[in-house]
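Here is chain A:
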Amino acid sequence: MRQSFGLFAASAFALAFGIQGVCAADKPIVGLITKTNTNPFFVKMKAGAEEAGRANGLELRSFAGKVDGDNDSQVAAVENLIASGAKGILITPNDSRAIVPAIAKARAAGILVIALDTPLDPPTAADVTFATDNFRAGELIGQWAAKTLGAKAASAKIALLDLNVNQISVDVARDQGFLKGFGIDIGNPARIGDEKDARIVGHDVTLGSEEGGRKAMENLLQKDPGISVVYTINEPAAAGAYEALRSVGREKGVLIVSVDGGCPGVRNVKDGVIGATSMQFPLLMAAKGVEAVKKYATDGAKPQTSPGLDFVNTGVELVTDKPAEGLPSIDSTAAIKKCWG
Partner candidate 1 sequence: MITDVGDGRPGVQVEAALEKRDARVAEFDVSAKSPLRKLQHFLHANPTAVPAIVLLLAVAAFSLIVGSRFLSAFNLSLIIQQVTIIGVIGIAQTLIVITAGIDLSVGAIMVLCSVIMGKLAVMVGLPAPIALIVGIAAGAGCGAVNGVLVTRLKLPPFIVTLGTWSIFFALNLWYSASETIRAQEVAQSAPFLQALGTSVDVFGARFTYGSFFMLALVGLVWFVLNRTAFGRHLYAVGDDPDAARLSGIRTDRILFTVYVAAGVICALGAWTLIGRIGSISPQAGQTTNLDSITAVVVGGASLFGGRGSIIGTLIGALIVGVFRNGLALSGVDVLWQEFTVGCLIITAVALDQWIRKVSA
Partner candidate 2 sequence: MTNELRTSQSTAPLLQARGLTKRYGRVTALDHADFDLYPGEILAVIGDNGAGKSSLIRALSGALVPDEGEIRLDGQPVFFRSPLDARAAGIETVHQTLALSPSLSIADNMFLGRELRRPGVLGSVCRVLDRKAMQRIAREKLTELGLLTVQNINQRVETLSGGQRQGVAVARAAAFGSRVVIMDEPTAALGVKESRRVLELILDVRQRGVTIVLISHNMPQVFEIADRIHVHRLGRRLTVIDPKTYSMSDAVSFMTGAKAPIEMAA
């Protein structure tokens, strides 16, 4: 009895797949593979991709890793898309190196592969990359912090709240960009933590969450209660750090900077929780990616990279209500219109 049911189920599935394969011939398929589906950044990216897909007459199939760093799910997704005959794949890789073999297979099958937000390693493993220049994002907030402190920048005490221990490219780029922008010698730009500057109190990890931000801030404050500048990997971590500072009454005396440009983060800039944040444009990234796939599907043309970079820069803007001299920025009111999440 069980065997016959299994047989029935198997044949039903096979039939369904067959029919699906036939029907798929109408709209070209574009796949979106994000790092996770929990981070609002990727949720909005997916929303942007879906809308762009509708506008461009493409069928969007989305996948995600289970957690930050989950490469295996992404590999499976790529293989799935190859089998479905997708025309293009947009991917934010969890592991820029480990995903390359699967990507190579996809390109060999004639699929256009676009890396979003995080470049592959090497960047040429993808046809093109649409990304935020994360280093520049960090640099902007670093420069803002240094300029805002003015003379006090020389004796500042800096806490760095990073993502996790894995030293992934996004984490490293923002962290090192911030330090460079602030004016600190960063040693190896591909490595967090090798700096020797005495102004750095320490690094800790937050997993990009409020809880992590709070705990990391508390521990660094214990190391040195005189911290005056806090760099955070993203706005949730910044919010957590703020709570920690508030509980010891130091929230007014410390500069918090961040990266992301999510709407809650922009509102936090308005409320004075975050001093400045570098805004990214995930919706734009996704939309540009989908458009590129459409173009490729129509006439086989591949997109060109921005001059001097091996990716297409989707732009980064500094958001702050206290502009620093010589540093272009937009204020929070204007930013609310552009934010995501």
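The candidates were selected such that all candidates are chains of the complex that A comes from, given by their letters.
A few comments on the model shown:
Throughout what follows, a contact is a pair of C-beta atoms (placed from the backbone, for glycine too) under 8 Å apart; a residue touches a chain by one contact, two chains touch by 3 or more; residues count from 1.
None of these values were measured; they are calculated from a predicted model.
Within this complex, chain A touches only one of the listed candidates (1 or 2), namely 1. Of all the residues in chain A, the ones that touch candidate 1 in their complex are 37-40, 43, 67, 165, 193, 202-205, 207-211, 214-215, 218-220, 222-223, 236, 239-240, 242-243, 247, 264, 267-268, 271, 273, 341.
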